[in-house]
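Quick one: the structure is below, questions incoming.
With one protein chain held back, the other chains of the complex are shown just where they sit.
To keep things simple, chains are lettered A, B and C as they appear, and every chain counts its residues starting from 1.
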Amino acid sequence: MTETPDYDDQFDAIVVGAGLAGSASALTMAREDLDVLMIERGSYPGAKNVFGGVLFTPTIRELVEDLDDAPFERYVSEKKFSLLSEQDETALSIRPGAWHEEPHNDSFTVLRGDFDEWFADQAVEAGATLVTETTVTDLLREGGDGKIVGVETDRPDGTIKAPIVVLAEGGNSLVSEGAGLKDPDEAEHVAVAAKEVRRYDRDTIEERFNLYDDDGVAYHYFGEGACGDAVGGGFIYTNKRTLAIGVAYRISDARDNPRKPDEVINDFKQHPAVAPLVRDGRLVEYSAKAIPEGGADAVPDLVHDGAVLVGDTAGLVLNNGIHLEGTNMAVESGYWAGKAVADALERGRTDAGALQPYAENLEDSFVLRNLEHYNWFGDFAAKEKEFLFSELPQALTQAELEYFKMDREPKQKHVKRAKQLLLEATGGWTGAAKRAWKFRRLLT
Amino acid sequence: MTREWNIVVCVKQVPDADDVSIDPETGTLNRSDAAAVLNRPDFNAIEAALELKEAVGGTITAVTMGPPFARAVLETAVGLGADDGALLTDRAFGGSDTWPTSLALARISEELDADVVICGEESTDSSTGQVPPGIAAHNGWSQLTYVEELEPDPDNDELIGVRDIEGGHEKVAAGLPVVVAIEFGANEPRVAGLHRKIFSETEFEPTEYTAADLGIEDQVGLANSPTSVGGMDTADPVERKKQVLDSIDELVEALQEEGVV
Amino acid sequence: MSANPKTPDVDTPSIEDRLYANKYTDHEESHLGVETEDTCLDCEVYDCVSVCPANVWRNEQDPDGVPMIAYENCLECGSCRWACPYGNVTWEYPPNGSGMTYKFG
Partner (left out) sequence: MADVDPDDYEGVWVFIEQHDGEAAKVSWELLAEGRVLADKKDDRLIALVMGEDVSHIAEEAIERGADEVLVAEDPIFEPYLPEPYGEQFRHLVEARKPDIVLIGGSHTGRDFAGRVAVPTKAGLTADCTELDIEPDTGLLLAKRPTFGGDAMATIKCTTHRPQMATVRGGVFDAAEREPGREGEIQSVEVVVDESHVHSRVIERVVGEVTDITDADVVVAGGYGMDGDFGPVEDLADALDGEVAASREAVEEGWAEAARQVGQTGKTVRPTLYVAVGISGAIQHLEGMNDSEIVVAINSDENAPIFENADYGIVGDLFEVCPALADAIRAAKGEEVTQ
């Protein structure tokens, strides 16, 4: 067959990006018998995606019945939160027995190069069409009102029309910004993350992290020992035969910072509490990503005439210091967007009004309710940076040294001294109470 | 009006050379996690075929020999502009070296009544560069290897090729049918159009041929392969002194000791 | 504070060693640039240089000129775009799947 067919308006929807959000929306729409075209700029879904990280699968479990052949690396059996000062660590580690049973609290480490390809394949098997190594460069508009009618790509004969465009292009959302669907984020609302993947034998990983068979850990590190004088932290996640080791901190703090991200990783790895866990091994990949952490304030309009924004493009990432979640929110947003597009098209409509159910359902879902609830955290952490990342870790260390001091003095003397150290650092009883009051929202 | 040419372009699916890792401890080659891609020199072959069709008219059929999923390289060729694709797939082909492989490609070229058969210079995984001359030899056709440029001359049923040879080049006119091997990097491969790529990956279906379809079922496979790989080990990287010197004199001295100055 | 406690050595690779581990396809022309060069000439902070995790933006050789762009190091995180206080960074995706290809991600 020699001539080239014209696929304009042959697809009901175009999804820009075959990452988690894109594939979730494509899968949902394909299940509603829509013809969906996924356009991925990488040579395979996942080739351009980077994360810490832990994949949270509550919504994926709803979308895909059989997760047996999903390429998980390890399920998370231990979470640890460490406060690092220059040389010291104070940590809280939790290993609930229940996490060893299915569905393992829906928390798994994955390699995005493998998982995203598998997840996009679920959408293809449901009937979606996937095209790779093709970059969407702009939206296609027509008519006086500049209605969105398709996309432009970097290929020859590269424009293609479709009634609806789902923008799932990740945090570096050039198309959405270029088309005026959202304003670029501010440096305070975006974190630069740099990450190393190192290969070890399986036994080394399991011995160093007290693991047995296919469970794994998610370690989060805060304080100056992790990423110095910046709002952010370090992380270690265990995969089957590799460790993901990295740091992430606000770009505003990375500006005129004496250390560059790769130097921050090197120093983090040399911390006395971290070095034993990450020594040796072989570097197999060095990656970086920008994480939109602006919280609820930075979420753009989700719905437009002929277009919806999902996943990182819509800033749907929760970081309140304890909960670091983006994957579940991306998939949830893809699901609700897919549903809304299907319903709108069924009624022959593509305008923002018809797509509004997507925004409404997302507001009712955990996605925007969590973002609203912890919206205060970003500014709070920035304001309390000095205390949280420098004074508190040091004070804790001094208090611990004092509290557990072994000498021939009576304990009472050390306990009193330790309490005093802590109070000094937190600004006396009233200071401590004020801070606790602010922190209460973390626990409510 | 001179008749249009039937053009066949031979393509091959190879493990992505970048992905083939060598396990430092055991030294064994690990091709398992390597993605299967189109052999890079074949992009120049497809581009040459497209330019030839633009000049002379006619049809281009992409041909590959391999397991069923090798059809992906035919999709790539069709996406770039080839008109059709033929997939030679049969357990009987398993283990074939250059001799049976070039025989199979020679038979399909005859089957497709080819005027010009175009191949990439060599494949990155075996890189013998012997398949194109093999096809020509099996069919008794003329051949042009290490070709930098092609000039069709349909009126005389000839294809003129500029060949790169040691210390210069030569211009050779070859009578049809002719087998051509395009030099790696000889032209600028185009990028597949979006709609054509979608068609090639959704609606396009290659025609499949077994060894029996080509009448060569007892002339292919391991038994009919004169050569076999006796062993494979990692090439030890060249040891370099990596000495950064401070002065020109030190360098001249070192080169004198090495006996090169 | 106590002296540096006994800590095992860890591998702290240079940028070149780090990037050597990655799979990269060159695209011959830079996908990064600056909107107007004068903005850079007046710039004192060079935030693009300090945030980049891969040494793409460099001004060691010409401390107050337009930064040199080693686009083939780019990890495609986009941080330079947000860091530049004047929004003077032009950023496009590498074409046709070129640039970094992450296997682990």
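One rule holds in what follows: contacts are C-beta pairs under 8 Å (C-beta built on N, C-alpha and C of every residue); 3 or more make two chains touch, one makes a residue touch a chain.
Keep in mind the model is a prediction, meaning the values are calculated, not measured.
Every shown chain touched by the omitted chain in the complete complex is listed here: B, C. From the set B:Pro68, B:Gly185 or B:Gly215, the residue in touch with the chain omitted from the display is B:Gly185, counting the whole complex. Touch with the chain that is not drawn comes from one residue among B:Gly134, B:Gly193, B:Pro206 or B:Gly221, which is B:Gly134. For chain B, the residues touching the chain absent from view are 17, 20, 22, 29, 97-99, 102, 124-130, 132-134, 136-138, 141-146, 160, 163-175, 178, 184-185, 226-235, 238, 240-245, 248-249, 251-252, 254-256, 258, 260-261. Mapped onto chain C, the interface with the missing chain covers residues 14-16, 20.
In the analysis below, only the chains that are shown with their structure count from here on.
Taking each chain's centre as the mean of its C-alpha atoms, the one that lies farthest from the centre of chain C is B.
Ranked by number of C-beta pairs in contact, the top chain pair is A-C. Computed centre separation for the pair chain B/chain C is 37 angstrom, with centres defined by C-alpha atoms. Chain A and chain B, compared by their mean Cα positions, are separated by 43 Å. Looking at chain B, residues 191 sit in touch with two or more other chains.
Touching two or more other chains at once are residues 43, 134, 155 of chain A.
On the side of chain C, the complex with chain B involves touching residues 23, 95-96, 103. Interface residues of chain A facing chain C in the complex, by the touch rule stated above, are 41-43, 46-51, 86-87, 111-113, 116, 132-135, 137, 154-155, 171-172, 174, 184-187, 190, 192-194, 196-198, 239, 242, 244, 251, 254-257, 260-262, 266, 269-272, 275-276, 278-281, 283-290. Residues 24, 35, 59, 83-84, 190-199, 201-204 of chain B touch chain A in their complex.
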